[in-house]
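First, the structure itself, so that you have it in front of you.
Every protein chain but one is kept in place in this view of the complex.
Labels A and B are assigned to the chains in the order they are written; within every chain, residues are numbered from 1.
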Amino acid sequence: MFAYYLQLALRALRRSPLLTALMVLALAVGIGASMTMLTVLHVLSGDPLPGRSAHLYYPQVDPRASGDAAADPRPPSLLTYIDAMNLMREGRTTRAAVMYAGSEVLRPIGPGRSPQSVNSRYTSGSFFSMFAVPFRYGAPWSGSDDAGGAHVAVISRALNQSLFGGVDSVGRSIVYGGHSFRIVGVLAHWRPIPRFYDLDSSRFGDVEKVFIPFNTARALDFSVAGSTNCYGKPGSSLDTSNCGYIQMWVQLDTARAAVAYRRFLVNYSEQQYAAGRFSRKPNVRLDDLMRWLAVNHAVPDDVRMQAWLALGFLLVCVVNTVGLMLAKFLRRSGEIGVRRALGASRHAVFAQLLTEAGMIGAAGALIGLTLTMLGLWLVRQQPSGYAQLARMQPSMLVATLAVAIGASLLAGILPAWRACLVAPAMQIKAQ
Amino acid sequence: MISLRPILSSLRRHKIAALLIILETALAFAIVSNALYMVVGRLERVRMPSGIDERSLVMLRLDTSDRSQGTVASGLADVAALRAIPGVESATVANSMPLSGMQWGLSFSTRPMDSIGSGVGAPLYLGGGHLLRTLGVHVLAGSEFAPSAYADFRRKGFMDQLMTVHQALITKALAERLWPHGRAVGKEMYMGKTRVQVVGVVSNIIRPYVSADAHDPANYFAAIYPRRLGPDLGAFYVLRCKPADRSRILEAARAKLQALHPTETVGLHETFTRMRRHYFANDRSMAWLLVGTMLALLGVTAVGIVGLASFWVQQRTRQIGVRRALGACRADIRRYFQAENFLLATTGILIGCAAAIVINVWLMAHYSVPRLPVIYLPVGALLLVGIGQIAVLGPAIRAARVPPIRAMRAA
Partner (left out) sequence: MLEMRNLSKIYRTTTVETHALRDFSLSVREGEFVAVTGPSGSGKTTFLTIAGLLEDFTSGEYVLDGVNVHGMNDDQRSRLRNEKIGFVFQAFNLIPDLNVLDNVEVPLHYRRGIHGAERRRRAIDALERVGLSARMRHYPAELSGGQQQRVAIARALAGSPRLLLADEPTGNLDTAMARGVMELIEQIHREGATIIMVTHDPELAARSERNVHIVDGMATGIVEEPRFRSTLQERTASDMPLAGR
């Protein structure tokens, strides 16, 4: 029976090729536009550390002066040096890492090359284990390297490729910011999307090329490449001033540990308040990773707006398809009347028309898929940081086909229902 | 000639199709008027005046690893050498540039504050005595700094150094924000508890970062301190020259800097125009994307109208023949379908107005989108009525071609 419907549908679609083409095209454009934007949204709003993200938290305390009533009620996103050090020392966590972004010049290796400024991260050795960063060669530096401010470095795969041609460079040295560092590890490919651990700088960019122990960077006074926000009375240096520039991540494996840590943050804030260092009552946050991304609009607002726009567009396309199908089906009232008179049940007519709708959907899906590919290509030509990440994914491919056929069937229901109400007798009389 | 009542009563008999056109128009209108507004918002950003002589400026940056090469003295020597390049009218080292994304932010208030973070946030520009002339910024009131006011700004302890500055120039926008009803020159403002006297008001300079709303006056807040600085701390060498000379001078300056600092790298070297284009690239591409979507949306809407109108024409062929037989001329028939579409489009637009406002309120709540100005509603309405009329023209003309003799034949 279904084969017969298919055959009828094909014949019907061929009879009015222009209308059919318009319907397929309108549907395909809607599918193409919406799936392009939804794919981008999907790529950007994924979990950068599946399986781990639920146990990673971003602690915040509030060292700001009390005066600013108009200010954001949330505590600042960056910790001051004093708070970061206190939290690292006193907090009970599975792992914890402090970090800040920097950029210094790397001396070239070999003649004929010029020095280059490279993005770096100054952090704790637990950064790598906490975020499960894969290593190609070597390993993270040790806790004693952290404590002792050792001149050691981990470099990215890309830097290892450009400096050493990709061979195992563990044990060799680089001169960074005017100082020599011994390489202890080389990363394998690692590109979390977004670059969750520091949303202050390029959110969808590559990871840094050089990683150096936090204490080492402070001892050498490597400057901050991200934001520095100062509050209250300034001190004599960055680390004694009330200036936030440090990100901190902690790993808390159980809900109870998280509750305890939050209580610790409150207690800590109370102590600081009592000591006169904080001028506000405890104002803390402890967001887990996904929450942290949401709060900070890690997915660009533009992308979300585009996705909404695309959905609205798809809605218009579906309404449009409903209208065109209605026109198409009702035009055939005569034929339907004859079929009804020849014994086709209302149900059969409905099924036949819905088959036709489904075929339009299938054609729309195929063209829409092509348009989605084209759309993603167009997105990749855009200047935004995330543009390069816009690629089709298998799940979205299936979703595209499903959305297209689903939308066309949905669009077909009303017209098909309306058309199968055509009375058999009336049409015979008019013939 | 055309009276709407018979059209209305005819539409009542074709509710579903009429409702579909109304719904489609309403949705398209709601989306298009909001999208149009966003496009205009983006383009306004792209076209924001910077307040400086954009087409006369080139910038370079030295990536210093050797700190002895980033000092103020080294910077002054470099600037002297750069000024010697034929065609360079003026040069300086500046900590930050408009639309560069590199911003030193301070907060100012008209009374002493407990925290240096309290007050009106404004970016800080430092760049020695040649900064204003190089950028093309004018003093509107008061005066420039006295030459004796300038001092060196070193890398070490810069928070402390900022506390020791007690004179500033501020932009007109910042002056109007701090003293809405009076002269700013000679008044005192405070960074935390540090007193800073306003010695002059200068023409507006756009910030290194601008907000989403092009009309936000804060985009032109800025303060200038009388400090010279060296090329470290990410500072720019800024050169002023004739627009036509830019690429030549950029190349000459790059070569000269490289020669002066053979162990360092000249990281950035580009014209201000290019940097500006890069800064607004996202806005431009978003505007194009919105325009593209809008056009596609209008196209799809037009297709829908053509489809349903053609169907109606076909369905009413006999009726058109009868009207023709009863004396309607071709233009009457054409106008009937045009009026019908106008009626549907107008209804759709009225419903769409409500939807447009709801969408706008929602966007305002979730994204940094300002309130939709009322003017976008009639503009969007005109657009959709226009699209409807264009779309219906073909079917309407086809309807007008139905010969009166069709009244005689069986349907």
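As a convention for this text, a contact is a pair of C-beta atoms (placed from the backbone, for glycine too) under 8 Å apart; a residue touches a chain by one contact, two chains touch by 3 or more.
All values reported here derive from a predicted model rather than from experimental measurement.
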Omitted chain - touching chains that are shown: B
Listed residues B:159, B:296, B:309 or B:328, member touching the removed chain: B:328
Listed residues B:299, B:370 or B:404, member touching the removed chain: B:404
Those residues of subunit B which, in the complete complex, touch the missing chain: 1, 3, 5-6, 9-10, 12-14, 318-319, 322-332, 403-405, 407-408, 410
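We adopt the following convention: only the chains that are shown with their structure count from here on.
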Subunit A and subunit B, separation of their C-alpha mean positions in angstrom: 25
Residues of subunit A touching subunit B in the complex: 19, 22-23, 25-26, 29-30, 33, 64-68, 71, 104-107, 114-117, 175, 177-178, 223, 229-238, 241, 243, 279, 301-302, 304-306, 309-310, 312-313, 315-317, 319-320, 322-324, 326-328, 330-331, 382-384, 414, 418, 430
Complex interface listing, subunit B residues touching subunit A: 16-17, 20-21, 23-24, 27-28, 30-31, 35, 38, 63-67, 113-118, 157, 159-160, 163, 192-193, 233, 263-265, 267, 278, 281-282, 285-286, 289-290, 293, 296-297, 299-301, 303-304, 306-308, 310-311, 314-315, 363, 366-369, 411
